[in-house]
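As structure tokens, the structure follows; a few thoughts come after it.
Complex shown without one protein chain; remaining protein chains in place.
Order of writing sets the labels: A, B and C. Residues in every chain begin at 1.
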Amino acid sequence: MTEKIGVYVCHCGTNIARTVDCKSVAEYASHLPNVAIARDYQYTCSDPGQEMIRKDIRELGLTRVVVASCSPLMHESTFRRTVSSAGVNPFLFQMANIREQCSWITNDRELATERAKAIVTGAVTRVNYNEPLEVKKVPVNPDVLVVGGGITGIEAALQIADSGRKVWLVEKEPTIGGYMARFDKTFPTLDCAACILTPKMVSVGQHQNIELLSYSDVIGFSGYVGNFTAKIRRRPRYVDEEKCNGCGLCEEKCPLKAPSEFDSGLGKRKAIYRPFPQAVPGTPVIDKEHCLYFTKGACRVCEKFCPKGAIDFEQKERVMEIPVGTAIIATGFDLFDAGKIKEYGYGRLPNVITSLEFERLTHASGPTAGKILMKNGKPPETVAIIHCVGSRDHNYNEYCSRVCCMYSLKTAHLVHEKTEAKVYEFYIDMRAFGKGYEEFYKRLLEEDVAFVRGRVAEITDVAQIPSEKGKLVVVAEDTLLGMVRRIPVDMVVLSVGLQPRNDALDVAHTFSISRSRDGFFLEKHPKLAPVSTAADGIFVAGACQGPKDIPDSVAQGGAAAANVLSLIDRKEVELEPSIAIIDEDACSGCKICPSLCPYHAIEFDEKKQVAVLTAAVCKGCGVCVAACPSGAIEQQNFTNRQLLAEVEAVSA
Amino acid sequence: MQGKFEPKIVGFLCRWCAYTGADLAGTSRMKYPPNVNPVRVNCTGRIDPTLVLKALQNGADGVLIGGCHPGDCHYTNGNMKTLRRFKLLQNMLNQFGIEKERVRLEWVSASEGERYARTVESMTEEIRKLGPLNWKRMVEVIA
Amino acid sequence: MTDTFLEDIYSIPGGEKIKECIQCGTCSASCPTSYAMDYTPREVIAALRAGLLDRVLKTNTIWLCASCYYCTVRCPSGVKLTDVMYELKRLAVEFGYAEKRAKAPVVSKLFVDLVDKNGRIDEVSLVSKFMLKTNPFGFFGMMPRAWKLFRRGRMPLKPHRIEGIEELKKCASTIEVTGLHAAARKTVEA
Partner (left out) sequence: METQSKFSYYPGCSVEGMNKAYDKSARVVCDALKVDLAELNDWNCCGASAYMSIRELRAHLISARNLALAEKERKDLVVVCPACLNTLTKTNHYMAENPQLKKTIGTALKAADLQYFGSVKVRHLLEVIVNDVGENEIKARIKNSLKDLKVAPYYGCQLTRPFGEVDDPEFPTMLDNLLTWIGAKPVNYPLKAKCCGGMLMMTKEDVGLSLTKNLLECAKENGAECIATICPLCHMNLECYQDNVNKHFGTDYHIPVLYFTQLIGLAFGFSRKSLGIDDELTPSKPLLEKHLEVIR
């Protein structure tokens, strides 16, 4: 029976019509073999547009449909639903992309139209050979993996757990809380970070639906949407989480002090320690690098004093495999290494510190109990705050880190509040884009911080005039005056930017998701799918996708949770049926394909002497198809006939 | 008259990287010669050399294979398998006397719209210089 | 003509980068001599982009650039400002904008003449010519140091001429006028 194909050329308003003569493309298509009807239409994806297609299917008895419009990544699913709602198998539909890769790339109307015709011909020819396919439905494992226990991961985990679903929350560090736990106050409201964060941390720790795996890393992730398996390495704490009651006696008794990572090295902690008092879990961890027992073979004081006998020097690394249906990646960010900008003297000039070090200084439970002090223990009389350190700079990170302007204002406020110091703030552009942010900027103006519009060129301890002696001289052009100023100060706070974590590449590989040019994880669509990724069932949230402040990170954590929950509540997901099929009769048993399959979906059946494929495991890459010397393997919806037809048509 | 010649290029693009990258180029309104007819596949690993030959035989002046950067393949290493096949393919085309510039394998990530645009641009120019591919003549020479 | 000048700046290697200048002032504050300039380097770029050519070409700014390249290595937008300054110097000289009393253009011209003549520079003729041109009295003022140097054999009096000088001239003649900034030259001559 001959096919009746309907072709619909979309104007997409003027997006396509501006450079492609849609009318003539439709006219041209109408003469292609088996084409029963070809129309051009303003917005084919609109309701009337879709209705038009259904109507044609009903009235003209179309058997196959081609829509020439945007990228299949945009609307393929839309139109598949359209045709199937009118009784045509969704895989008898073919999309022709004449927008992203045709109308938008040129101003040459003639060429664009020619190209559009070729692309449509390809789709029409191909659709002739498309076969009706059944979409395989698989159940969704309702358990969720959340990677990263910063504020984003915490928010996501709690949202999901509260809905009654099980969450595995994996955190690298000994405690959750991330950067936010180390901050003092938060802009623009100035509420104390700990006060709003720690309650959330506690409920994570106590939540019956959250399995918290701290001091652990995800080292493998396999499977497909709804049915993944996460491989997790649990590093030894040398303290039994079950037995430990977090009394802290061990910490008290431990004789050895080491610099505290949590305090950015400004303070000390013991060799057995909790990063900070409200850590979750409250179980301490032994730092093997410093612990006397591990380094010198003697001590075990903690063991002696532990009332619960929770210390276990024999503890070994464990690897566990966890089946989950979905995953949220919230691995956060790294701070820019200020030492890279030599002319700022970080690491060379004692009182040049980073904004995070400042947070610890000003934090009530920090190394100075909240006092802002210089290395000599005296409070500064003048403080300079420097924006855009490592950001908006082609030598380092080209992007704007988005949070620095606001946290710099916060820094200024805290200095103003806690000291008598005169505060200078050096900025390139003041970016106060959020709710209440501009107001916060106004407030700081009123607190008469001296704002200097200019990027700091260098910070030097070489005095040119007596008043500069013994000071840090900040050199910048006051671009509003057109004058270079040398401002002597006691302390400089570098507002360092945010950048992708150093292990972002590994994480991307583990979960097979992409990264954008700046190295942050790539979302499916910057506007319409900000927390989805190209990999179904895997979501990204927070600063691992790009610099974000706390409100935005929390919002994304929630958004990712919502995405996950809607997936779970669908109970089952449809799998692209574009998997491989082996024709056992044609298989020559050459054993090439089993070795090629990256998922071990193909095994060799010694009895039958043929290759056998496990459909559920196949992901449809097609490697085996291309490799099979006897053409015994086909890929559904990408059969040789279909592809050859398309290729012949477009290259003719 | 060479100026008039518009090369016809078939582009086999993997849906995860190159195809998405190509979409991005369009979305960001980058301008480049509209000489590529994209053919979407899940993975470059699916690309059977016969598909490339078919394209050339049917009148394409060049073939662009676009996949994920090494290590970024959504199917772990399909792109690497393509790389190996590609080498063989090139030798074979070489024996047909087909210039190697006509068939290219390029890694383009989903965020490299610019890279895709520039690739197509340079490839189109190169092939424009080479002129149309006369497959029949080539093959007759062999026969 | 403004546009031609801008096009001209863009035409030097990396020159188009000044389009990306974010006016942050890093160049000015990195510049060891900006304190003595009429306009800071950043202002020169602003003026350039605003098409205020007189301002740009008449300033002492361009002649105070000592080519220390701090601006170039620190610029967050990758502007090769030192090179831009060279281009501005050339334009200023070429089109007679250069401030009459400015000494830098004079010494540069003498330098070029000497190189074109001998293929090498001998500091003695360069310095003495320069002093006589710019400030004859100063010339005697510096005699003491000159004498000391001479006594220490640090004042060779006969300039060295390279053998290949004629060939070098031949080469040079091929690019007498075909400069990257030929365009600008034409507009002015027209």
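Here, a residue touches a chain if its C-beta (ideal position, glycine included) is under 8 Å from a C-beta of that chain, and two chains touch if they have at least 3 such contacts.
Source: prediction; values computed, not measured.
In the full complex, the chain left out of view touches A, C.
Residue in contact with the omitted chain (choice from A:198, A:326 or A:460): A:460.
Only one of A:257, A:342 or A:570 touches the chain withheld from this view, namely A:342.
Residues 342-343, 460-462, 464 are the ones on chain A that touch the missing chain.
In the full complex, chain C contacts the hidden chain through residues 12-13, 32-33, 36, 63-64, 66-70, 72-73, 80, 82, 86-87, 89-90, 93, 102-109, 111-112, 115, 119-124, 127, 130, 145, 148-149, 152-156, 160, 162-165, 167-168, 170-175, 178-181.
Definition applied: only the chains that are shown with their structure count from here on.
Per-chain Cα centroids separate chain A from chain B by 31 Å. Each chain gets a centre from the mean of its Cα atoms; for chain A and chain C, those two points are 50 Å apart. Multi-chain contact residues, meaning those touching two or more other chains, do not occur anywhere in chain B. The touching residues of chain B, when paired with chain A in their complex, are 6, 8, 10, 15-17, 19-20, 22-23, 25-27, 29-43, 45-51, 54-56, 58-60, 71-78, 81, 85, 109-112, 117. Against chain B, the residues of chain A that register as touching in their complex are 71-73, 97, 99-102, 104-108, 111-112, 115, 118-119, 122, 508-509, 512, 514-517, 522, 534-535, 578, 596, 598-599, 619-623, 625-627, 635, 638, 640, 643-644, 646-648, 650-652.
On the side of chain A, the complex with chain C involves touching residues 343, 388, 392-395, 428-429, 454-458, 475-479, 482-484.
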